[in-house]
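Following this message is one structure expressed as structure tokens.
One chain of protein is taken out of this complex; the other chains stay put.
Note that the chains are named A, B and C in the order they appear, and that numbering of residues resets to 1 at the start of each chain.
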Amino acid sequence: MELEALFSLFKKPFTVKYPFEPSPAPEGFRGRTEFTDECVGCGACAAVCPPKAITIVDEKKTRTMRIDHGLCIFCRSCQDICPWEGINLTQKFEMATLNRAESYDEIEHDLILCQGCGKVITTRRHMEEIRKKIEKVGLLDKDRNNIESYCISCKKDQFAREAIEASQPI
Amino acid sequence: MSLNPLISIFIIPGLLFTSVMTFLYAGMYRKVRARMQNRRGPPFLQPFYDFVKLLSKDSVRPEKAGALFTWAPIIALASILVVPMLFPVWGLSFAGDVIVVIYVLNMSSIMLAVGGFSSASPFGAVGGSREVTQLFAYELPLAISIVAVAVRAGSFSLTGIAEAQEVHGMLFYQLPFACIAFLSIVPAKIGLQPFDIPEAEQEILGGPLVEYSGYRLAIFTLSNQVKVFTVISLVVILFFWQNWWMFLITGGLLWLLFIFIKVISARVKTEQSFVFFWKYMAVLAVIDLVRVVI
Amino acid sequence: MLDKMVNYCRKKSPWLLHVSCGSCNNCDIEVLAALAPRFDVERFGGVLKPNPRHADIIVVTGIITLKTRDVLKRLYEQTMDPKAAVAIGSCAITKGIFNETYASYGPADKVIPVAAYIPGCPPRPQAILHGVVTALNALWGE
Partner (left out) sequence: MDVVVQFGPQHLALAEPERLKVYAEGEKVINVDITMGYNHRGVEKLAERKTYEQDILLVERICGICSMSHPLAFTQAVEDIAGVTLPERAEYSRMIIAELERIHSHLLWAGIAAEIIGIETLFMYTWRDREFVLDQLETITGNRNHYAWNTVGGCRKDITEKQIPGLLTALEVVERRTEHYIDSFLRNRTIRARLVGTGTLPRDDARRLCTVGPLARASGYAVDVRKDDPHLAYDRVDFEKIVLDEEDNMARAKVRLLEVFESVKIIRQAVAALKGLKGKEIAVPVKEIPPGEGVGRYEAPRGEVFHYVRSNGTFYPERVKIRAPTYANVQAVPVMLEGDTLGDVPITLASIDPCFCCTDR
């Protein structure tokens, strides 16, 4: 140690030049969590988030999904669960802010409301994805093509009504 | 060698010269220490920034603080500033000023202890008592080695000692043991490892300085930094004097040596430093004193 | 002119007081790591001071537990003006993963005014450096 201290005097210091020079995080670093364009707004990430940093607010016809970076613990649970690669932990780490209200990332989605009762079914993009998947398996009923119009309880009602109507004569 | 006394007091080697050298030494300390620890370290002017910032900050006096709380830093600074005026670099001179130097150097240490005691904090009290203990530990070898130098040079004034060395060569060659004893005292005197026991930040949070803030802290810190320059210059004058520019260079080199020692050593305990100074260093100093007297 | 110089000096010499108020120790370690040779906060004049009387910037980590709330408050009061507090890590900003616990009084800005927030769990030392520099620039000018 003694000699090392002496030699260090003439050696280049170990110090990095950051903040004057970028110091990129390695690949796979768990940094600032951001929604990507792939997000469909299904809300799986909000369900698994340990600190409940992702909130979903449905207002009228839009759904706002917001991740609070002050609350986020950068654990990658959301990214692991997301089937659509709709949320990503980026390599950004410079998140310092003077205004607490600024540190968030949000994404907005159009909502589909039930035509019967006006309740939220899901977001438009989520529905499109579901439709694609169902079409792929070939389960989509040609007659009943309006899966996005009614919520489950309304659909039950409608189905029952149709059944009653069908059995009306006699 | 002395010019107008006013110049001596205010310009060289008095206030102006001393303050420039003080910040130079302090900046060098921060920078060299950082580089020895393999990091880049603060800018050279860092001690100056710290000083101005501390002056601009609020300063409080604890309710239970003693009367000397405010005066301790001021007396410490004032007393330590006397020493450089006596340096043989166009400074003042009178017979027996070495005695004044010893007295005045102790004054600053005592004021540190007094400040600690009067700040009504257990850390301050422990720091103060450690400072006094430390003073007792190194005072004996310090006094003996200075006396040895004075006797050898045949003069009790700094100028006289310097002149004697100009004629007969450095006293280091003639009094190596006393010189070693004196060098070992320097870290204790200026509060560096291995003997920074009173100020131990990790143990007692900076000891006597614990309750100081704002301008009081700035003055105390400054007085400590002036002490660094003063004590090292004193070593040069007493043992390594050649001429005034070699005085600056030797001082810088010595300071490098002490920073190096600080960087590579841990803080020892009070009783260990006591044993070190009384058992070994005092004996070394006495050997040289006896040699000189006989 | 004098004001400018004083502000410059303040910016150049931030002395940090590190207060851990019930954190997982990790932000504390990263604050210390920022002092170590790799990141070396001392480049910006930052020194860790053990004592509130000497400090300028209070670095708060951890959820403020019920037991440390008064400690934090007292330490903030003991610090001399001008001063600022920086909250490091998710815990100090919003309580992070512990946000449903019974043992916390609230995030740091509920107890003391906070000047800058550095999110991360824990933030990289680079992020801490960035945060400290941001806070200093905001407090005492570019």
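In the analysis below, a residue touches a chain if its C-beta (ideal position, glycine included) is under 8 Å from a C-beta of that chain, and two chains touch if they have at least 3 such contacts.
As the structure is a prediction and not an experimental result, all values here were calculated from the model.
*Asks:* With touch as defined up top, name the shown chains that contact the chain not shown.
*Replies:* Displayed chains contacted by the hidden chain, ordered by label: A, B, C.
*Asks:* For a quick check of understanding: of C:24, C:41 or C:92, which residue touches the chain that isn't displayed?
*Replies:* C:24
*Asks:* For chain A, enumerate the residues touching the unshown chain of the complex.
*Replies:* Looking at chain A, the ones touching the missing chain are residues 1-2, 4-5, 14, 25-30, 48, 50, 73-77, 80, 89.
*Asks:* Where does chain C touch the missing chain, residue by residue?
*Replies:* 17-30, 32-33, 36-38, 48, 50, 52, 62-63, 65, 67-68, 71, 75, 96-98, 100-104, 121-122, 124
*Asks:* So which bits of chain B touch the chain we can't see?
*Replies:* 33, 36-39, 122-123, 125-126, 129, 193-194, 196-197, 200-205, 263-272
Following the convention adopted for this analysis, only the chains that are shown with their structure count from here on.
*Asks:* If you tally the C-beta contacts, which comes out ahead, B-C or A-B?
*Replies:* Most C-beta pairs in contact, of the two: B-C.
*Asks:* Could you tell me the distance, in whole angstrom, between the mean C-alpha positions of chain A and chain C?
*Replies:* Each chain reduced to its C-alpha mean, chain A and chain C end up 31 Å apart.
*Asks:* If you average the Cα atoms of chain B and of chain C to get two centres, how far apart are those centres in Å?
*Replies:* 34
*Asks:* Just curious, how far off is chain B from chain A if you go by their C-alpha centres, in Å?
*Replies:* Their C-alpha centroids are separated by 64 Å.
*Asks:* Show the residues in chain A shared as contacts by 2 or more other chains, in ascending order.
*Replies:* Expected reply: 13-15.
*Asks:* So which bits of chain C are touching at least two other chains?
*Replies:* Within chain C, residues 37-38, 40, 43 contact more than one other chain.
*Asks:* In their shared complex, at which residues does chain C touch chain A?
*Replies:* Against chain A, the touching part of chain C is residues 37-40, 43, 90, 93-99, 109, 114-121, 123-124, 126-127, 129-131, 133-135, 138.
*Asks:* If we count contacts the way the header does, which residues on chain B are in touch with chain C in the complex?
*Replies:* Those residues of chain B that touch chain C are 30, 34, 37-43, 46, 48-50, 52-53, 56-60, 201-202, 205-206, 209-214, 217.
*Asks:* What does chain B use to touch chain A in their complex?
*Replies:* The contact residues of chain B facing chain A are 32, 34-41, 260, 263-264.
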